[in-house]
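A single protein chain has been omitted from the complex, and every remaining protein chain is retained in its original position.
A and B label the chains in the order they appear, each numbered from 1.
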Amino acid sequence: MRRLLFLLKKEFRQIVRNPFMLRAIIMVPLLQMLILVPAITFEIKRLDLAVTDNDRSSASRELISKLAGSTFFKTTAAPMNIAGAEELLLSGDADLVLIIPNDFSEGLSGMTKPRLQVLVDAVNATQAMLAWSYLTSVVRDYNMDLVMATGAAPATIPGITTSPRYWYNPTLNYKHFMLPGVLVILIIAIGLMLAGLNLVKELETGTLEQINVTPIRKWELIISKVIPFFILGLLDLALGLTVGWIAFNIPFEGSILLFFACSAIFLVAVLGMALFFSTLVSNRQQYLFVAFFFTMIFVLMSGIFTPSESMPRWAQQFNWVNPVAYLMRINRMVMLKGAGFSDIARDMGILSVLAMGFISLAIRGYRKRA
Amino acid sequence: MKRFMAFVRKEFLHIFRDVRTLVILFGIPASQLLIFGYAVRTDLKNASIAVLDNARDNVSNDLIHKLEASDFFTISNRLDSYDEIDATFKKGKIKAVVIFPEDLSATLTREGHATVSIIADASEPNTASLVTGYTSGIMNDYSATLTKQATSGLPVIIPEVRMYFNPNLESHFMFVPGIITLVLILLSALLTSVSIVREKEFGTMEVLLVSPLKPWQIIVGKVAPYFFLSLFNVIIILLMAWFVFKLPVRGSIALLIAECMLYILMGLSFGILISTIVDKMENAIIITFMVLLLPGLLLSGFIFPIENMPKIYDYVSMIMPPRWFIEIIRPIMIKGAGFAYVWKETLILAGMTLFLIVLSARKFKVRLEETAR
Partner (left out) sequence: MEREKVIEVKDLVKRFGSFTANDRLTFDVYRGEIFGFLGANGAGKTTAMRILCGLSRPTSGKVTVAGIDSHNPEEIKKRIGYMSQRFSLYEDLTVNENIELYGGIYGMTMREIRPRREELLRRLSFTGFSDSLILALPLGLRQKLAFAVALFHEPEIVFLDEPTSGVDPVTRRQFWEMIYETASRGITVFVTTHYMDEAEYCDRITIMNEGRIVALDTPTALRELYGTASVEELFVKIARPQRINA
């Protein structure tokens, strides 16, 4: 036991001696919080709408002003023809182009059916679909006006409208959504990257060989490597949370204790992963790539940016063993919805099992190494 | 010259002997393509919603049917009272609740107008707005059929849409250029800096510096393999995208490759620059991650469009090469744009690259002189 204390002293001394490491430990949470959280958003601002008005009648101008007046669109250029319209799409100067044919107002008096063409830049498919749906809702409004102008009573135009309400995040503030996610990335950065690199370094520089000759037990060595980064990870989490709270006024509905408890379990899982990976490689460069590879996969699949429920079956099955997916869910439920222990008990339980699983993988890997 | 070639050969051998790294290097783009192609969805599919039907009439049944039938939703709960909503949300199973008021049909017949409430779980704002957007779309469709019946003969306009560049509305079109950007940073910047710093750490760099090899030969020799490796990786990515997703390169492949080479050069010089600043491998990794990789991933427009971020990010991202690179290769790959559309961005990228080369060359020389002392 005393041996462990001496080892821990050494680990902390080494960490403190490396200025880069120290700076990283403090700066990483700060930077991530302050820079990443506000940036990551799927909110769509106003789209650039270009209109070619071949009719130039009061009817067409009416339509255009309706579009310009909506909060979704920002009218920009007025291309001469289809070729001009396509140019705008190609150069990215317009997100969509509306082409009003020259028989627009004629068609409205019932002579011909005017074709209203909409060309949409669909590179970003979601944006394209939303653009189209905004446009059709404005057109629908316009249609309503037309119909009412013919004198028909509003009641003859039946319609069901929806009235949305948003719970837990009424302003649809993306930061509320992303903050828990960024906190998770924070833990992974410290736990997987820093801890693992530290471990592999001893292997690479040969100091591990010296340790092997001493009475230090394998488990003592492993614990001495894990504890400092465990503590640092939790400290960084607290730091990140504080920064997030101060900078963005993120509400914290649930129990902070529960939050930290789950994060701690997650951290153990991550450290177990780090240990396990370190048994697979022979130098830090390899470790870097192995760790990065798995981190990318686990993080992207976890539902941090997009909901994991929308993923195909195989992806959701993969997430059964993805610790990041669990913490992501738990964090959001606890922080934003105030979920209690009973709500997340199952997730927490599985996460603990995963943590133990990774640790045992790591221990097995270390035994083999010897 | 022969000495130089021998050195370059050694560097190549180093890399190819490290099978593990090599496997991962090709595994990363492959896995990313799969994930972005199939798993990560910015759209809605089979989102679980609950229904609180206080009306229980034809209209509500019709609407519930329509919701169920759509690809976007799956109705997983039928609730009986308003009080159940909070608890159900807390369990995290459903994304929204659709509430049909008691007198739905009656109000509709009498006033021609009725309102259905949607309560969305906005802890995932993106999902929440998509849910409300799509449910109102479905309601609108229903209204439209009602309207059509009521207004047949009346003039209304029906717009037609043409989706350009991506007629099937695949979400992975956006991502492949981003994946290329990411992978190239990893390969050209990270690997280079790590490999040079490693030689420094183990002292073999000094051996090289004392040899007859000139400093420029050492540097070029060190980065040459990564240049080719990166290029090779890009080609593999493009091939995979083509075979797996039928994602073509609409524009000129030669132009695409040329721009990639420029970007690779940028990454390599960045890597060299980093290696002159740090002494330990961990530090090289930390810097490259914080300065190039994470911002490149999240702030360059790869996943999250820059237009949607606060204005200041737009300005800051202007000094980030990945941002410009994505603005170059996306149009080329997906829209088929030619050089005329990207010359400005290319110039900027080239300028940045030149700056990095000059800076790193100068720093390297300074370091050299220091060690010579």
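Throughout what follows, contacts are C-beta pairs under 8 Å (C-beta built on N, C-alpha and C of every residue); 3 or more make two chains touch, one makes a residue touch a chain.
Please read these numbers as outputs of a predicted model, since none were measured by experiment.
Engineer: For the chain that is not shown, enumerate the shown chains it touches in the whole assembly.
Structural biologist: Within the full complex, the chain left out of view touches A.
Engineer: Would you mind spotting which of A:N81, A:S163, A:T207 or A:S282 touches the chain that isn't drawn?
Structural biologist: Final answer for the missing-chain contact: A:T207.
Engineer: Over the whole complex, note the residues of subunit A touching the chain we left out.
Structural biologist: Against the missing chain, subunit A presents residues 2-3, 5-7, 9-10, 13-14, 17-18, 205-207, 209-210, 212-217.
One rule holds in what follows: only the chains that are shown with their structure count from here on.
Engineer: Taking each chain's centre as its mean C-alpha position, how far apart are subunit A and subunit B in Å?
Structural biologist: That pair's centroid distance is 11 Å.
Engineer: So in the complex, the part of subunit B that touches subunit A is made up of which residues?
Structural biologist: Touch list, subunit B to subunit A: 18, 20-21, 24-25, 27-28, 31-32, 35-36, 38-48, 59, 63, 86, 89-92, 95, 108, 110-130, 132-133, 135-137, 139-140, 142-144, 146-147, 150-151, 154-167, 169-171, 173-174, 186, 190-191, 194-195, 198, 278, 280-283, 285-287, 289-290, 294-295, 298-299, 303-305, 307-310, 313, 330-331, 334-337, 341.
Engineer: For a test of understanding, state which residues of subunit A touch subunit B in their complex under the given definition.
Structural biologist: 18, 20-21, 24, 27-28, 31-32, 35-36, 38-45, 63, 86, 89-92, 98, 107-110, 113-130, 132-133, 135-137, 139-140, 142-143, 146-147, 150, 152-170, 172-174, 176-177, 193-194, 197-198, 201, 280-281, 283-286, 288-290, 292-293, 296-297, 300-301, 305-307, 309-312, 315, 329, 332-333, 336-340, 343
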